[in-house]
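Of the protein chains in this complex, all but one are displayed in their positions.
Labels for the chains are A, B and C, by order of writing; each one numbers its residues from 1.
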Amino acid sequence: MHAELISNRHFGPYAHLTFSAPALARRAKPGQFVEIRLTGGNAPFWRRPFSICRAGSGRVEFLIKARGRGSQLLAQAAPKTMVDMVGPLGNGFTLAGKQPRLLVGGGYGIAPMLFLAQQLRAKNIPVEVFIGGRCGDDLLLRREMKLTGARVTCSTEDGSYGHTGRVTEPLEARLKQAKAPVRIAACGPHAMLKAVTRLAAHYRAEAEVSLEEVMACGLGVCNGCVVKIKGEYQRVCKDGPVFQAKDVDWHA
Amino acid sequence: MHAELISNRHFGPYAHLTFSAPALARRAKPGQFVEIRLTGGNAPFWRRPFSICRAGSGRVEFLIKARGRGSQLLAQAAPKTMVDMVGPLGNGFTLAGKQPRLLVGGGYGIAPMLFLAQQLRAKNIPVEVFIGGRCGDDLLLRREMKLTGARVTCSTEDGSYGHTGRVTEPLEARLKQAKAPVRIAACGPHAMLKAVTRLAAHYRAEAEVSLEEVMACGLGVCNGCVVKIKGEYQRVCKDGPVFQAKDVDWHA
Amino acid sequence: MRKSNSALQVNVGGVKLANPVILASGTCGYGTELEGWLDFNTIGGLVAKSITLSPRTGNAMPRVVECASGMLNAIGLANVGVEAFCREKLPALRKCPCAVLANVAGSRAEEYIHVIQRLEKQPGIAGLELNVSCPNVHAGGIEFGRDPKVLAKLVSAARRVTRRPLWIKLSPNVTDIVPLAKAAEAAGADALTVANTLVGMRMDLARHRPVLANLTGGLSGPAIKPVALALVYKVAGAVKIPVVGCGGIETAGDALEFILAGATAVQIGTGTFRDPGIPGRVAAGLRTYLAHRRLHSILDLVGAGRV
Partner (left out) sequence: MRKSNSALQVNVGGVKLANPVILASGTCGYGTELEGWLDFNTIGGLVAKSITLSPRTGNAMPRVVECASGMLNAIGLANVGVEAFCREKLPALRKCPCAVLANVAGSRAEEYIHVIQRLEKQPGIAGLELNVSCPNVHAGGIEFGRDPKVLAKLVSAARRVTRRPLWIKLSPNVTDIVPLAKAAEAAGADALTVANTLVGMRMDLARHRPVLANLTGGLSGPAIKPVALALVYKVAGAVKIPVVGCGGIETAGDALEFILAGATAVQIGTGTFRDPGIPGRVAAGLRTYLAHRRLHSILDLVGAGRV
């Protein structure tokens, strides 16, 4: 479906894009993603998957990190650019259950967490967000997160903002003092998700993680994006991208 | 070499583009062409050849008819767009000789004629231009031509402007009454060039024509753009695009 | 809703299609995955993902990588196996408003035969396509796709155990495709699909090793279109049975190139990944082309570009 870029705000290598895409906005759930193609041409050949960062009022937002050609084209797109989207795709995070949520986002992995925080807050579920990055510039959506009513804790590896160190350190501190059961949702680099999974197991918290794989179809037909889940291959695009952390075979 | 688009004026399906390209502007001769590539991507795969319409003061101009993807991209390009050019390529029209010149241009075939008219007029050679097209919208560069001091005769097939009929009709009328030898230069559709060649032979006028072929390299190395000249294959890009009309084997 | 328009109807070796556009095996799963993204009323048919006798998990990751105007895949025939196919996948496939073909792969002739026999009693399968050309696994039957004698044996054996229309999907990775096409025809094939993917590779510059765990993969997409088209032209000139063109088709113009070269129908694979609207648009574009040219049947164009 065609979508028009309404605004594009830049933060260093990141861009926060808002598209007009009413049908998509209506159906989107936190944790789902969209496959975007910049109209015309064969380079890049595939669409590119991006998590829905916020959706509503006929609009869908994304937080894009400019990496290769595809994400660069998108991050640099000017308002009024038309792109072609397929989505929403995949399964989102669990919304059911009243337990307080700890949302963990590394880099652009914070994108789906904003959408999730909003919907959890709308159900009056307490939300605490742990945002991590290499430096202050990688800490995204802080303001938007606070506006949802979530408590926000920031970490940077270089100490330029918030806690100095990994995002999993304040998370562990929080888990240590947890009185009641909490539920974790995480999205970010592989190593971070692995660490979150370890913590969740150790502190007996339920955890969901959003995984990434290169995607040829995004529709569940090519079997190109599989990960080992409980010893069996599952498709990130159709069976995920959100999986129970404990089910993921991190060594496969 | 990189060139920046300075201005782009549209006339129906045509666009008149001005680029900043000093080195090219210095070396260009009337009848030569440039191979243009819109930076990035594989579609279209080849560069596209366009005649130099005017050159000077560090600038090079083209008259582009939007046809397929390549010419459309170019015709729609916005000022400041950077393109990559290879040129000037090929051999131009004969400038030597004092005979009055009859320049014949059909559609965008008028493009190289402007550059030629300018240089001939600078040498004080009388120039008469015959501009033809299907309708008035196809009659391009009339004003610019008049400014060179050339006499301009227009023809349209639908009679919407100037002489009603083919551009070769007023040309023939002019050849008929010619007292002194004239020299013809023509660029346009295949059928027009063929007709011009016939007229030139009939009225014993020397004539040069600028030919078109699909070009893979534009540099004379692929042998993909050949035409039969005096019974032998010659390359339009390197041995042409301007050939003696009488040498062209129009049936090959 | 199925648009009835006889101009696009074709019969490909006994498989009746409402239009000549078919989804290629391995690129439309078992149909259901594409529901909501693709309207099966707009296409002629689909070929389900290759099935083998036993379930296969497929190759290790990475299995896919982008290339210029195409992609490599080395999925490794991941599939649920013929039992689960009949039990779990066929019921939904039967509800599909377009023709459904099953695609069979194996590493030994007996494997193919067992799968065909297991399918024979199942309703709702319009035809069979034998994959003798998967470049990515030993079990893909690539040997069958390289040697005319071996292929003839397999096709004859298959012919004996099925009354269904039997298509053979040939490999483009051969010196001369004609003997293979003729061998399949002589052994009883009803149609030939031309072609599967080209063997290709990409290197990972960061890891200094091939990108794909399987080292090589099959190249598909617009990059291979000229190669597939030349093969269709060659095969259509050598056999009397219908040819189904496949390789890089994304537009009605692409499909027409194959039809003019002699294909009675076309398959679309990677195009669906890039845009699930492509198959429907190709069919619609063919309809428009016929109308513009005032042609009554697409059959008037089949082979019309041959010299």
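In this section, contacts are C-beta pairs under 8 Å (C-beta built on N, C-alpha and C of every residue); 3 or more make two chains touch, one makes a residue touch a chain.
Remember, predicted model here, so these are calculated numbers, not experimental data.
Student: Check the options C:121, C:149, C:208 or C:296 and report the residue that touches the missing chain.
Tutor: With C:121, C:149, C:208 or C:296 as choices, the missing chain is touched by C:208.
Student: Using the document's definition of touch, tell me which of C:25, C:50, C:107 or C:173 contacts the absent chain.
Tutor: Looking across C:25, C:50, C:107 or C:173, the contact with the absent chain belongs to C:173.
Student: Among C:53, C:67 or C:189, choose the residue that contacts the chain missing from this document, as touch is defined above.
Tutor: The single option touching the absent chain is C:67.
Student: Could you please point out the chain C residues that touch the chain left off the display?
Tutor: 67-70, 72, 146, 173-175, 198-205, 208-210, 215-217, 219, 221-227, 229-230, 233, 248, 253, 256-257, 260-261, 304-307
Student: I need the residue numbers on chain B that touch the omitted chain, in ascending order.
Tutor: Touch set of chain B with respect to the missing chain: 37, 42-47, 84, 86, 213-214, 216-227, 232-233, 238, 252.
As a convention for this text, only the chains that are shown with their structure count from here on.
Student: Please identify the chain with the largest separation between its CA centroid and the CA centroid of chain A.
Tutor: Chain B.
Student: Among all chains, which one's averaged Cα position is nearest the averaged Cα position of every protein chain shown?
Tutor: C
Student: Roughly how far is chain B from chain C, going centre to centre by Cα mean, in whole Å?
Tutor: Result: the chain centres lie 48 Å from each other.
Student: Measuring centre to centre with CA averages, how many angstrom lie between chain A and chain B?
Tutor: Each chain's C-alpha centroid was found; their separation is 56 Å.
Student: Multi-chain contacts in chain B: which residues touch at least two other chains?
Tutor: 42, in rising order.
Student: List, in ascending order, every residue of chain C touching at least 2 other chains.
Tutor: Residues 68-69 of chain C touch two or more partner chains.
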